[in-house]
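Excluded from the complex is one protein chain; the other protein chains are retained at their positions.
Naming follows writing order (A, B and C), and every chain is counted from residue 1.
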Amino acid sequence: MVNLAVQIGDLKFKNPVSTASGCFGYGYEYSDFMDVNRLGAIFVKGTTGSNRDGNPYPRMAETPAGMLNSVGLQNKGVDHFISEIYPIIKDYDSHIIVNVSGSTIEEYVEVSEKLNELDKIPAIELNISCPNVKEGGMVFGTHCPSAIEVTRSVRKAFTKTLIVKLSPNVTSIHEFAMAVEGAGADSISLINTLLGIAINSKTRKPVLSTVTGGLSGPAIKPVALRMVWQAYHAVKIPIIGLGGIMNATDAIEFMLAGARAIQIGTANFIDPAVSIKVLEGIEGYCRENGFSDVNDLVGALET
Amino acid sequence: MVNLAVQIGDLKFKNPVSTASGCFGYGYEYSDFMDVNRLGAIFVKGTTGSNRDGNPYPRMAETPAGMLNSVGLQNKGVDHFISEIYPIIKDYDSHIIVNVSGSTIEEYVEVSEKLNELDKIPAIELNISCPNVKEGGMVFGTHCPSAIEVTRSVRKAFTKTLIVKLSPNVTSIHEFAMAVEGAGADSISLINTLLGIAINSKTRKPVLSTVTGGLSGPAIKPVALRMVWQAYHAVKIPIIGLGGIMNATDAIEFMLAGARAIQIGTANFIDPAVSIKVLEGIEGYCRENGFSDVNDLVGALET
Amino acid sequence: MKKRVQDFTIIDNRQVNTEYYVLELQSDIALADLKAGQFAELRVDGTSEVLLRRPISFYDVDYKKQTISLLIQEVGKGTRQLAKAKPGDKLNMIYPLGNSFSFDGIKKALLIGGGVGVAPLLLLGKILKYNDIEPTFLLGFRNKDYLVDILSFEKYGNVLLTTDDGSIGEKGTVLDHSMVESGLSGFDKIYTCGPQVMMKAVAKLAEEKGIDCEASLENTMACGFGACLCCVQQTIHGNLRVCVEGPVFDTNEIIW
Partner (left out) sequence: MKKRVQDFTIIDNRQVNTEYYVLELQSDIALADLKAGQFAELRVDGTSEVLLRRPISFYDVDYKKQTISLLIQEVGKGTRQLAKAKPGDKLNMIYPLGNSFSFDGIKKALLIGGGVGVAPLLLLGKILKYNDIEPTFLLGFRNKDYLVDILSFEKYGNVLLTTDDGSIGEKGTVLDHSMVESGLSGFDKIYTCGPQVMMKAVAKLAEEKGIDCEASLENTMACGFGACLCCVQQTIHGNLRVCVEGPVFDTNEIIW
């Protein structure tokens, strides 16, 4: 028997496998394909203070071993989440973690306060790294004093587990990791998408309506692994690693680099049951390699 | 007839296609495969003040649509370049541009001064973005005041065309573009490699001896295009774009984003004659789309 | 209907014209129920250039033989690779996806398709016919070299053709066809699928004539089953997902 449970702040995940915000809807979109209750956690779509329409079409471009998106936080706002979505998903056996997004500190705080009231929301993930909105979003994630300020403010408003999601579009990821740790984060997740562009040479136009978008998928895995490894050596709080995880081997690489848990994003689009395969693969790896506790993989990279 | 010539500082390239430093040796490694004289320019391997052994083996890891390298500027030093290599390559019909690397400002200046004396070296490319050396290298490329200082110092020592090669491992590429423009660069080239890690889950060790390495190849193209586009809107000096160019379409995308010329790196390893195909492809594109001058593509992205 | 991820076996791949081909796929198990207008997300194997699945409409289905047909136009990396499929090869699909055309209380329908957009109209015509609704197909192609197998359509209804150059059928676009000019009387519904400019024009025509109209839209999709919000269409109800709330929309609700 392999112990798969991992601890993120005050929260115990029954296993390290979770699904990334914006890539897994609210979980029920996947219920035809897998048992979503087997996941350690589900990070639901970025949620803002009020309704957002997101960006105009087209919002997606395929790139070599990756994709760009510029969804732009389309969601119906936190009140709609609470009244319409929360009742449906609150009894999942996986932790429901809401990805909190905003344009202003006030908005982040407002959303976090409201979510703090919900019994079955044990944690939030503060998205200070969305590259696809004009205001806020990535600004908080690429300017250290802003990252500190928004984390501090939300920390006061949210009493449960606070995960801060970092942007990879920075010179020194460890600086941001340490900053939000100091500001009260219980955990950090990384990476969000890398800022990129796709161009259609025939039309001589950008593929995305917003010109730039966020790059995800296997292409970014080496950068994500590097950042997880750098952050692991900079902070004490647990790290949730993501970026290009397609299979169990990738997930194990993130854990070796220092991730206590992992999230799967883009891969869900290609194989909607991939997260279960990753879970089973991690368990198999531990068994075959004599690890009785998945936690023994965390940061076990021999350098 | 399509005009293919482009101007980089005082220097006229007969066409916009060149090959990237560290990926094309000194040109002669490719002479069995193609006529290297057809290139606009050849950016030769990073050259330092004295001999460098580079990093221990292994130095290479394949990643999704990319590769990591940690060669670490292995070269025999500028004096060896001048006495042994320059005589062989100086009569190429393509511009020979030396990629100047170093650990200290003094080293950059020393190498640049020596190269300034060589008749057939019309330009240098200042590599302030090598992620694979312990000292110097990327530090200059990720710290703006250092980037300015090294550019200023070399500008004094080198009277011909000075190209500064920027690191993508920064928060604001336009900041660096503007800084080195202000410090006297005639042109900027971007991007160098993104810092990444590859892990072998079986051995639980990093694949590279140096743990981290530089990511190149198609995977990085969206990031490179974005940075070229951002830099294009920040500076007046011509931009040489690179990062993941595999074919003529990719090259055209870079030109539309704002690159006046392009470099091909990793793709040469897979198809050693790819640069000629890119050149012919660009010419064909211009012909088919009614561009009589390749310069009309530069920055022509309709946003 | 529960969505599935399933392997199919290619049993036929026939070239229809220079750019189009029909893949016929067989299932080992009973097919999921398909509705006209729905689509599948195809995994593209064997090339380094494709990461995401590709959405393709159902062209035809045979529940007894457990086969599905897809009409595919070669436009890029994925469809080029799929074109190489040989009998015996496997093809993995997520299906059935999306909503479908509605036809409650309809008697006589006009199905207007352009190019590869005719694909979902074949299955729609077939189903309409089975429901005693009379379909008329009005199909437009670039020229006679881009035609599809018209006999398949004629099994279910009258087929009118236009080509840009008049090399077969009437010359011009579907909108230029004489029967459009003659008034469209008798039709109580128009369905359309094809290039966006065509659908937009059809929608306008339908509005003018006071006929209900549904269009099957395209979009760039990452997931195809509602999770990513990449594929939205602006509508009077806000940005809706083409893969879930679509691909079929009442044209009155679309903000083009």
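One rule holds in what follows: a contact is a pair of C-beta atoms (placed from the backbone, for glycine too) under 8 Å apart; a residue touches a chain by one contact, two chains touch by 3 or more.
The model shown is predicted, which means the values in this text are computed figures rather than measured ones.
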Contact set of the excluded chain (shown chains only): B, C
Per the touch definition above, residue among B:D32, B:D91 or B:E302 touching the missing chain: B:D32
Hidden partner chain, touching residue among B:G9, B:G54 or B:G77: B:G54
Hidden-chain contact residue, picked from the options B:M67, B:I188, B:A251 or B:V278: B:M67
Residue touching the undisplayed chain, where the options are C:Q15, C:T47, C:N158 or C:N252: C:T47
Positions on chain C where the hidden chain makes contact: 46-51
In chain B, positions touching the absent partner: 22-25, 29-30, 32-33, 45, 53-54, 56-62, 64-67, 69, 71, 74, 217-218, 266, 268-273
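The rule is short, and it goes like this: only the chains that are shown with their structure count from here on.
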Approximate Å spacing (C-alpha centroids) for the pair chain A, chain C: 36
Numbers and ranges of chain B residues touching at least 2 other chains: 65
Residues of chain C engaged with two or more neighbouring chains: 48
